[in-house]
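Just one protein chain is left out here, and the rest sit where they should.
Right after this comes chain A.
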Amino acid sequence: MNNQTYAKAEDPVVLSVPTLSLGDITKTYAGVVALENVSFDVLPGEVHALLGENGAGKSTLMNVASGTVQPDSGTIRVGGESIEVLSPALAAASGIAIVHQHPAVLPDMTVLENLQVALPASAFAGGSDATASVEQIAQRMLAEVGLTAHLRDRVESLTVAQKHLLEIAKALALKPKILVLDEPTAPLGQDSVDLLFARVRTAVAEGTSVIYITHRMAEVRQLATRVTVLRDGRFRGTADVAKITDDELLALIVGRKLESTFPPKHQPTGDEPINFVLDGFTAAGFADVNASTTRGQILGVAGVVGNGQSELLRALAGLEAFTGRATVGDRAVTPGELLHRAGYMPADRHREGLMMTLTVQENAAVSALSKFKKFLFLSSPREVSEVGSTLDSLNVKAPAMDAVVSSLSGGNQQKVVMARALLSEPLIVVADEPTQGVDVGARLEIYKILRQVSASGIPVIIASSDAKELEGLCDQVIVMSRGHAVDLIVGDDITEERIVRAAVSSTTHTVEVPTVRTQRPLAGTKVRSEGFGRFVQGDYAPTVLLVGIIVLLGAFIFSQNARYLSAFNIYSVLTLVAALGFIALGQTIALIIGGIDLSVGPLAGFLVVVGSFFFNDDKPLSIVALGLVLMFVIAIATGFVNGALIRFGKFTAIAATLTLYIGLQGLSFLLRDSPDGYIGAGMTAVMTTKVGPVPIAFIVLVVVAVALEFALRRSRWGRRLRATGSSEESARRIGVNINRTVVLAYMLTSIFAFLGAIMLMVQIGVGDPAQGVSYTLTSITAVVLGGTSLLGGRGTFIGTLFGSILLIQVLNATTFLGLSQMWQYIFQGVLILAAAVLYSVARSRKKKLEALG
């Protein structure tokens, strides 16, 4: 192994000061070296390509450059100035913008809102054209990257390519000094790639330095002026693109240090039967893959990560429907059969591979349980001995068979996955990145096991982004690029160099499926239908539906009983709405951030009890004011405890707020064990003031709901709230302080419970410890009726307002229609279930459409 590094570039120092200069950067993770003494310069106005295989250290280096990773040692200079600690905020302020491989977009928010929440207000200031509206400027940002989506489209409905373009638009809008693009073309079609390249060239002409991470040499030649190659976390060389040949570049990329030895390959005798055939095998993410292996051969699937290999393996595991034929042994298999009979080892062990909270034995046995059945029940001795001997034969190292699997090392976890696959007596074994996160010692063992399985006649298919691994392990290798099989390598031709060459020199492009949305509407009718579709899936469709129901129901009741619209009834209904409405507005906030607050009901009840000590007829105004302040403080404290338990105590929202639910109820009974403390007439008079038949409190509620709605859509606070609920991870990456947002949200929820409690106090008229509790479930019902999603990220206060109105109206209706209490429950149950089903179906249909696209 040759560790020597060499620089081929002309000495660039003479020309100008580098925009960014990283010197001798070293970074280790738990003893594993990710970067070792890597130096990297970017000059003004150049495109500097960064090449290397998966795991070469490119992303770590760029995370250092953007401040998200702190190096163990090394120097960072931005614009010639040495920087001690580069934080993400400092990096952003220094004009470093990074476009990640996985876009940090918020699915529940619109394109425009995504731009607004990620960019500072100054980005919309207009620059030369001071009269331009925010929409016009945003539209210009989209046009610059060729994104055709409508500003008010929900990002959820965009294609993967469109999301990437949006991410690039966000980065470009900052007019960065240094733009880092991490494999930007992977999901893009040819048109988009051309447009992107043109855009990058314009930015460069304006003086921006671009760091371009890629696997594709063709793109390096098209775009870059210089290229730096990393391998195994080490600097391999920097060169002028014009002065280096493809072969020289390839030599720099390949030649990874061999980390493990391999078991001997299959020696063909010539008469082994063919036991696995793929014929025109096609599914979402890849097309027309063909292969044929004989008994004892291992089939490898190579390529840069994300080029259809995982999709191919998932289809072979029966998790995706496919077209074409897959033959195992001598007969074709269906997806359903594969789902149950394939031994699948997923790449993401945490998410898809193991039940992390269960034991080693439970994980290994789960797909072979019926083997251990004796009459009705499982035979424990048989299970222990059979699972145990398999685990032993794989040399799994764990404290015991009943140790929790999450306590094992990556290598041993992977062996548990293998044990599960083998115990199920699989038709085929499908392994996606089988040695990812596995220590060197365990790798050889895993290779040996895969060889033995293959020798026993079971077809083995392995995907790996490590070409060296496939070279050592496989008898045939398919090389994938953008979903196509670009090469099939057999026998001694399987070398790392040949695999990498096929993968990086491929010029195929992702076939971009044109969706309805990307096509420009031809006629006026189309525009309307698009707008209508957007409305149906928007936040206000439920509101319109509710208004319709409220009017129809009201008209029906009025036709049955004329007193329904009497001033008295209108007044009493709207007073009830005011109490529920405030509490439900608060609940809406909790649901928008993806949480829930079960404690609102007991909190409102408790505050009424507290108030009943202050708001009496004989108390002076100062005492009343004191009571009001006290109630407010209690509310804020409750919200803070809720938020803190969730964010810092890692409680689920249900567990945290349920604890407060019980606790607050207890406190109510502590203060008053029976109803007492009559609310003063003065207080009641103030709160029951009305304009015509409409109580002032209701008018306040409406004003507050409208103001909140406006803030939710237009203010930074509202956008952050929805961003947090939509995708916590993305929100964090674009700079939202999640802890603060969530804790504040719960405090606001409690403040609205406080407002509701003031209304409630007047209605109940006495400090009754048993009252208020039911408002928890009623408020959730009202919010759901209004169309706020329990998944977080989207909601509407106006909808909640109408949800509250409908709920109270229904309860009131039963009295006027002479129906029994039973009907109240029927109406409530049917309303909430119908709303939940209707809204979720409307949203999932869109998801399906997207999946088809």
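We take it that a contact is a pair of C-beta atoms (placed from the backbone, for glycine too) under 8 Å apart; a residue touches a chain by one contact, two chains touch by 3 or more; residues count from 1.
The working rule: contacts and distances are computed from a predicted model.
Selecting from "ABC transporter permease", "Acyl carrier protein", "Proteasome subunit beta" or "NADH-quinone oxidoreductase subunit N", the unshown chain of this assembly corresponds to "ABC transporter permease" (UniProt protein name).
Only one of A:Q267, A:S559, A:S622 or A:S820 touches the absent chain when the whole complex is considered: A:S820. Only one of the listed residues, A:A125, A:A332, A:L626 or A:I662, touches the absent chain: A:I662. For the chain left out of this panel, the touching residue among A:S73, A:T334, A:S456 or A:S566 is A:S456. Chain A residues in contact with the hidden partner, per the touch definition given at the top, are 70, 317-319, 339-342, 344, 346, 350-363, 365-367, 369-370, 373, 376-378, 384, 388-402, 406, 420, 422, 424-425, 449, 452-453, 456, 596, 645, 649-652, 654-656, 658-663, 665-671, 673, 769, 777, 780-781, 784, 790-791, 820-823, 825-826, 828-830, 832-833, 836-837, 840-841, 844.
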